[in-house]
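Complex shown without one protein chain; remaining protein chains in place.
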Amino acid sequence: MADIDVRMDQVSKQFAEVTAVDELTLEIDRGEFFSLLGPSGCGKTTTLRMIGGFEEPSRGRIYLGGKDVTTMAPYRRNVNTVFQSYALFPHLTVFDNVAFGLRRKKVQKTEVGRRVGDALRLVDLPGFERRKPSQLSGGQQQRVALARALVNEPQVLLLDEPLGALDLKLRKQMQLELKRIQNEVGITFLYVTHDQDEAMTMSNRIAVMRHGRIEQIGAPEDVYEAPATEFVAGFLGASNLLDGEVKDSDGSRATIRLRTGDAITVPAERLDGPERKVKVGVRPEKIKLEQDSEPLAGGWNAIEGTLRMATYVGVSHQFTIDGPGDRPLTVYAQNLGAETIPAPGQRVRLVWRPEHTFVVRPSEPLADWEEET
Amino acid sequence: MADIDVRMDQVSKQFAEVTAVDELTLEIDRGEFFSLLGPSGCGKTTTLRMIGGFEEPSRGRIYLGGKDVTTMAPYRRNVNTVFQSYALFPHLTVFDNVAFGLRRKKVQKTEVGRRVGDALRLVDLPGFERRKPSQLSGGQQQRVALARALVNEPQVLLLDEPLGALDLKLRKQMQLELKRIQNEVGITFLYVTHDQDEAMTMSNRIAVMRHGRIEQIGAPEDVYEAPATEFVAGFLGASNLLDGEVKDSDGSRATIRLRTGDAITVPAERLDGPERKVKVGVRPEKIKLEQDSEPLAGGWNAIEGTLRMATYVGVSHQFTIDGPGDRPLTVYAQNLGAETIPAPGQRVRLVWRPEHTFVVRPSEPLADWEEET
Amino acid sequence: MVLPGGAWLFVFFLVPILFLASVSLQTGNIFDGFRLTWHFRNYVDAVQLYHVQFLRSLRYASIATAVTIVVSYPLAYWIAFRGGRHKTTFLFLLLLPFFVSFVIRTLAWQFILADDGIVLGPLKRWHLLPQSFHVLATSTAVIAGIAYNFLPFMALPLYVSLERIDRSVVEAAQDLYANKLEVFRRVIFPLSIPGVFAGVLLTFVPAMGDYVNASILGGTKTTMIGNIIQLEYLTNFHYPIAAALSFILMAVLLLGIFVYARVLGTRSIEEYV
Partner (left out) sequence: MVLPGGAWLFVFFLVPILFLASVSLQTGNIFDGFRLTWHFRNYVDAVQLYHVQFLRSLRYASIATAVTIVVSYPLAYWIAFRGGRHKTTFLFLLLLPFFVSFVIRTLAWQFILADDGIVLGPLKRWHLLPQSFHVLATSTAVIAGIAYNFLPFMALPLYVSLERIDRSVVEAAQDLYANKLEVFRRVIFPLSIPGVFAGVLLTFVPAMGDYVNASILGGTKTTMIGNIIQLEYLTNFHYPIAAALSFILMAVLLLGIFVYARVLGTRSIEEYV
């Protein structure tokens, strides 16, 4: 079993009337890239701040490397944070910013110079030592913030939506860079984000949070391909959910009958409870669009619908289809350049493999404020 | 021929030492959804502001519906703008915000009430009349800004990165909504953005700008599949460019020899000049990854490389490959759930059809400031 | 914090006020000493004797405040919207005269406006003005002096409120068919109202209590309540009357401030402190 770097044991945090974090229990392994993913207000940042020491839990204990740090002051904890706003010291140069933590720890002067140099090389900013933060672009400030935290070689690096202020191209580039840096330094990264692509691209494991609780925890593939709840399914991408009822189930396969009468086959292990009313879903890239005149291949799930809209987005085509009961369904098809695009209004058949079908527990609908960043 | 709503004739704008817009000539048809796409500082917003009347061109003429408006004050022009910051009047209610333009035009009181109601229904905000902007979420403010402009039924609606402040999910939703609204009202939309997906999803035509000039103009498919310059190729997505030299060319096909010796076939019409040194490219979703032991299908382009990294992003897998001369190449494969993923370090073959190969004019590399939003 | 905060208010606000209140209810004279006799009659006397000066102060302060608005609004507007890169330089130049001490400034003006001073002297000598014409010792001189001296207290909050107006909101109004006048009336002015409110507060309160302008630029017919308090206190040694007058003035001002803050919902004050 791997060493555990961060352990939270039934941690709750109450702000006046609001429960920001609710009985959260979590273990993060040494060297892991772990993401807390969720909409704004889900408690992910509060969780991070409790580990950093900026908030004290109302209940529960927090352990870093086995040591109880629940009430320890931030400056005594061997963790460092990359803040969303970067929080660089505006009156200090890049060098002095990065050296700040080392100097507080009374590291020797020559050692400071060497380690700051290494950290700036790691984030690809050598030669920027004497600039002030205001003379840097957003992406460069982000790198300085990263260097300033990493130079201290913390046990855990906490990252609070560090890429949120960057534009799309730069964000994608920094995602790869962050992953590279984490591989290089081998430090445990705890990453907070509301961007599902970001979390999936970089993480070893993801915890999807909502209303202060973890809804699902697992590898990106597991969370994406087999979401446990309606909320997780919807938060990680388009999910094409349909209401149905469990009809019968043998050892390996179960049949679910939709309201419209179509029968959908799912792997039996995806049914995790005795409920008969369920929601089944399938990811849009798993669906093949066929003309409804083609013969139906055996062993595939199939439903029919009418194409409402086809959108060209370069790498792919996105189709919106009015499915059974006029429910809108989404299908993605890679833009291979050879496909024939059906025209809006045409009847189409959507087929996918039973093993790509998932079954979720229903969630309350998203509140207004959850849309906001 | 369609009516022309906006015509710019060799328009330039000089700010002190900087040429923001350089001899720009442009025609936008009535009812078109036209996007100006480019990095920040490319002159797209200045172009929009000149059409809105907030900047006066240094040289050239601007026509709206055939009428010369080059020096006309903004309040006399029959265009309306949706500002990036929304620019709602903070002291007025939603109703008064939307009614502002109608009242200035002395529209009758009952008519104002009716049209404001219609506009709020169009943007899906009925019942919000008496709120103040500060009581609305970002997405709602954006809708009010849209309603406030559309209610005046302008000849052209100018949109200056209106979705820039929204988060990803909301942005995607508003893109579809904007497209729907434009279909419904039939007004010409001139849309400014630095987000290539946004431009491609919504537009009839796109003008890609850089350094105050238009680099390419055309339908999203044309600009994406056959970019004219290296800059356009890179700005609209990953482009996998390789240096080569034109070897020979018959009527329909030309052969380009790469530095590494591989021969690439391209449609002859893609060569638009006598240069022999060219760059050829292919979009990452057009490439199939094969084991290099498989037999090579005839008529396809093929190069070999080593897989460096495979990234899971839910809907697709992204592969980074060290290609000929260790040039990094990108390949996307839709996550169909049935593919076998090659392991990093493995030798792979990248194959694609000649008709998906494009040839571009080289551009200067991106400057630092062009990365910023 | 309740304790140090309370101590602060107690020592620097309540003690002076309570002390004033106590003195204002005493009787006696400077030779025999004063005793607290709860002599509320002092207030009646103060009002009977000096209500003219009190109302005059109210009038002068109100007019001077109005004048500062009229004068400093265009200045603040121009600097905020047209100042460009030199905004702060302009603002500095605007405020430069006020870095010079209050009294020196006012004295210089007295020199200049004197009956045979640099302005009126030549005009009278050349018979462009009657010999009897004078500026000093008129209410105009006092009001102008007050307005001049308190101008920065109006100009600064106005500038801040105008400067804070989002430029794109102004452009949105232009875009929505508002001409220059309408842009100002419908958007810029309403959004600058917090600045006007703050400026009125900062100008009116000290103007009410001022006595330097009236004593240097004014005459016997322009005495303000501040002069009376000083006179009763420092010259006549009528401490109880002086205290009663101070107390009334302070009460009126504090009441005014509270009502005013109430009306604004404290919002605009909060924005400017």
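Order of writing sets the chain letters: A, B and C. Residues in each chain are counted from 1.
Basically, a contact is a pair of C-beta atoms (placed from the backbone, for glycine too) under 8 Å apart; a residue touches a chain by one contact, two chains touch by 3 or more.
Keep in mind that what you see is a predicted model, and the values were worked out from it rather than measured.
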Touching partners, among the displayed chains, of the absent chain: A, C
Selected from C:55, C:70, C:108 or C:259 as touching the chain missing from the view: C:108
Listed residues C:8, C:133 or C:237, member touching the removed chain: C:8
Identified contact with the non-displayed chain, of A:33, A:100 or A:319: A:100
Contacts of subunit A with the absent chain, listed as residue ranges: 52-54, 73-76, 79-81, 83-85, 87-91, 100-101, 104-105, 148-149, 152
Subunit C, residues in touch with the chain not shown (by the definition above): 1, 4-5, 8-9, 12-13, 15-17, 19-20, 23, 75, 78, 82, 88, 90-97, 99-105, 107-109, 111-112, 118, 148, 156, 159, 205-206, 208-211, 216, 226, 229-230, 233, 239, 242-243, 246, 249-250, 253-254, 257, 266, 269-270, 273
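To be clear about the criterion, only the chains that are shown with their structure count from here on.
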Partner chains shared by subunit B and subunit C (touch criterion as defined above): none
Chain of greatest Cα-centre distance to subunit B: C
Gap in Å, rounded to a whole number, between the CA centres of subunit C and subunit B: 58
Interchain centroid distance [CA atoms averaged], subunit A/subunit C, Å: 59
Interchain centroid distance [CA atoms averaged], subunit A/subunit B, Å: 27
